[in-house]
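Okay, structure first, notes after.
Of the protein chains in this complex, all but one are displayed in their positions.
Up next is chain A:
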Amino acid sequence: MTNAAIHIDEQLHPHAHDAVATGAHAKGQQHPIKLYLVVWGWLFVLSTCSYLVDYFGLHGYLRWSLILLFMVLKAGLIVAVFMHMAWERLALAYAILLPPIAVLVFVAIMVLESEYTHWLRVLFFAPPS
(Lines give C-alpha, C1' and ligand atoms only; values in the text may rest on other atoms or scores of the structure.)
Protein backbone atom coordinates (compact mmCIF):
# COMPACT_ATOMS: atom_id res chain seq x y z
CA MET A 1 0.00 0.00 0.00
CA THR A 2 1.30 3.44 -0.91
CA ASN A 3 1.83 6.18 1.62
CA ALA A 4 -0.97 8.20 0.04
CA ALA A 5 -3.40 5.38 0.60
CA ILE A 6 -2.41 5.09 4.24
CA HIS A 7 -2.85 8.81 4.60
CA ILE A 8 -6.38 8.65 3.17
CA ASP A 9 -7.16 5.69 5.36
CA GLU A 10 -6.15 7.59 8.45
CA GLN A 11 -8.18 10.61 7.33
CA LEU A 12 -11.29 8.50 6.99
CA HIS A 13 -10.72 6.51 10.16
CA PRO A 14 -9.12 8.91 12.57
CA HIS A 15 -10.79 7.18 15.52
CA ALA A 16 -11.22 3.66 14.22
CA HIS A 17 -8.39 2.28 16.29
CA ASP A 18 -9.35 4.40 19.28
CA ALA A 19 -12.85 2.95 19.07
CA VAL A 20 -11.38 -0.51 19.26
CA ALA A 21 -9.08 0.52 22.06
CA THR A 22 -11.62 2.31 24.25
CA GLY A 23 -14.87 0.53 23.41
CA ALA A 24 -16.14 -2.85 24.43
CA HIS A 25 -12.88 -4.39 23.32
CA ALA A 26 -10.65 -2.30 25.49
CA LYS A 27 -9.52 -5.38 27.32
CA GLY A 28 -10.80 -7.69 24.61
CA GLN A 29 -12.39 -10.92 25.68
CA GLN A 30 -11.47 -11.16 29.33
CA HIS A 31 -12.61 -14.24 31.15
CA PRO A 32 -11.10 -16.06 34.09
CA ILE A 33 -8.50 -18.70 33.17
CA LYS A 34 -10.49 -21.18 35.25
CA LEU A 35 -13.29 -21.10 32.67
CA TYR A 36 -10.91 -22.29 29.94
CA LEU A 37 -9.51 -25.02 32.17
CA VAL A 38 -13.02 -26.28 32.98
CA VAL A 39 -13.96 -26.36 29.28
CA TRP A 40 -10.67 -28.07 28.48
CA GLY A 41 -11.50 -30.72 31.09
CA TRP A 42 -14.97 -31.24 29.66
CA LEU A 43 -13.55 -31.61 26.14
CA PHE A 44 -11.26 -34.34 27.46
CA VAL A 45 -14.18 -36.10 29.14
CA LEU A 46 -16.36 -35.90 26.02
CA SER A 47 -13.52 -37.12 23.77
CA THR A 48 -12.92 -40.03 26.10
CA CYS A 49 -16.64 -40.85 25.98
CA SER A 50 -16.69 -40.84 22.19
CA TYR A 51 -13.55 -43.01 22.11
CA LEU A 52 -15.20 -45.45 24.53
CA VAL A 53 -18.16 -45.75 22.15
CA ASP A 54 -15.71 -47.35 19.72
CA TYR A 55 -13.68 -49.20 22.36
CA PHE A 56 -16.74 -51.04 23.68
CA GLY A 57 -17.93 -51.67 20.12
CA LEU A 58 -21.43 -50.22 20.49
CA HIS A 59 -23.34 -50.39 17.23
CA GLY A 60 -26.54 -49.36 15.50
CA TYR A 61 -28.60 -46.34 16.46
CA LEU A 62 -27.12 -46.21 19.98
CA ARG A 63 -23.62 -45.79 18.53
CA TRP A 64 -24.63 -43.15 15.99
CA SER A 65 -26.69 -41.09 18.42
CA LEU A 66 -23.93 -41.14 21.04
CA ILE A 67 -21.31 -40.12 18.46
CA LEU A 68 -23.51 -37.23 17.29
CA LEU A 69 -24.30 -36.17 20.86
CA PHE A 70 -20.65 -36.00 21.95
CA MET A 71 -19.70 -34.31 18.67
CA VAL A 72 -22.32 -31.57 19.03
CA LEU A 73 -21.42 -30.96 22.67
CA LYS A 74 -17.70 -30.65 21.85
CA ALA A 75 -18.31 -28.38 18.87
CA GLY A 76 -20.64 -26.22 20.95
CA LEU A 77 -18.10 -25.80 23.74
CA ILE A 78 -15.31 -24.89 21.32
CA VAL A 79 -17.39 -22.33 19.41
CA ALA A 80 -19.13 -20.81 22.42
CA VAL A 81 -16.24 -20.53 24.87
CA PHE A 82 -12.90 -20.95 23.09
CA MET A 83 -14.00 -18.88 20.09
CA HIS A 84 -15.97 -16.49 22.35
CA MET A 85 -19.14 -16.69 20.25
CA ALA A 86 -21.23 -16.70 23.46
CA TRP A 87 -20.16 -13.11 24.15
CA GLU A 88 -20.40 -11.70 20.63
CA ARG A 89 -23.34 -9.63 19.41
CA LEU A 90 -26.16 -11.59 17.81
CA ALA A 91 -25.56 -9.89 14.44
CA LEU A 92 -22.22 -11.69 14.18
CA ALA A 93 -23.36 -14.94 15.76
CA TYR A 94 -26.30 -15.33 13.38
CA ALA A 95 -24.27 -14.24 10.34
CA ILE A 96 -21.78 -17.04 11.03
CA LEU A 97 -23.87 -19.78 12.64
CA LEU A 98 -26.99 -19.74 10.44
CA PRO A 99 -25.48 -20.26 6.94
CA PRO A 100 -24.17 -23.76 7.83
CA ILE A 101 -27.83 -24.82 8.09
CA ALA A 102 -27.69 -24.88 4.29
CA VAL A 103 -25.23 -27.76 4.70
CA LEU A 104 -27.95 -29.78 6.43
CA VAL A 105 -30.20 -29.29 3.41
CA PHE A 106 -27.30 -30.47 1.24
CA VAL A 107 -26.95 -33.53 3.50
CA ALA A 108 -30.63 -34.35 3.00
CA ILE A 109 -30.30 -34.03 -0.77
CA MET A 110 -27.21 -36.22 -0.90
CA VAL A 111 -28.77 -38.88 1.34
CA LEU A 112 -31.67 -39.19 -1.12
CA GLU A 113 -29.26 -39.17 -4.03
CA SER A 114 -26.93 -41.83 -2.63
CA GLU A 115 -29.83 -44.12 -1.69
CA TYR A 116 -31.07 -43.98 -5.24
CA THR A 117 -27.55 -44.59 -6.61
CA HIS A 118 -27.17 -47.51 -4.21
CA TRP A 119 -30.43 -49.05 -5.44
CA LEU A 120 -29.39 -48.71 -9.07
CA ARG A 121 -26.08 -50.39 -8.29
CA VAL A 122 -27.78 -53.21 -6.42
CA LEU A 123 -30.30 -53.72 -9.21
CA PHE A 124 -28.00 -53.54 -12.21
CA PHE A 125 -24.33 -53.78 -11.25
CA ALA A 126 -23.94 -55.88 -8.13
CA PRO A 127 -22.20 -59.21 -8.79
CA PRO A 128 -24.58 -62.18 -8.39
CA SER A 129 -24.15 -63.57 -4.89
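Definition applied: contacts are C-beta pairs under 8 Å (C-beta built on N, C-alpha and C of every residue); 3 or more make two chains touch, one makes a residue touch a chain; residues count from 1.
Following the convention adopted for this analysis, contacts and distances are computed from a predicted model.
Participant: From the list "ABC transporter permease", "Bb3-type cytochrome oxidase subunit IV", "Response regulator" or "Thioredoxin family protein", give the UniProt name belonging to the chain omitted from this structure.
Facilitator: UniProt protein name of the non-displayed chain: "Bb3-type cytochrome oxidase subunit IV".
Participant: Applying the definition given at the start, please give the residues of chain A touching the unseen chain.
Facilitator: Here the touching residues of chain A are 1, 6, 8-9, 11-25, 27-31, 33, 36-37, 39-40, 43-44, 47, 50-51, 53-55, 57, 63-64, 67-68, 70-71, 74-75, 78-79, 81-84, 88-89, 91-92, 95-96, 99-100, 103, 106-107, 110-111, 113-115, 117-118, 121-122, 125-126.
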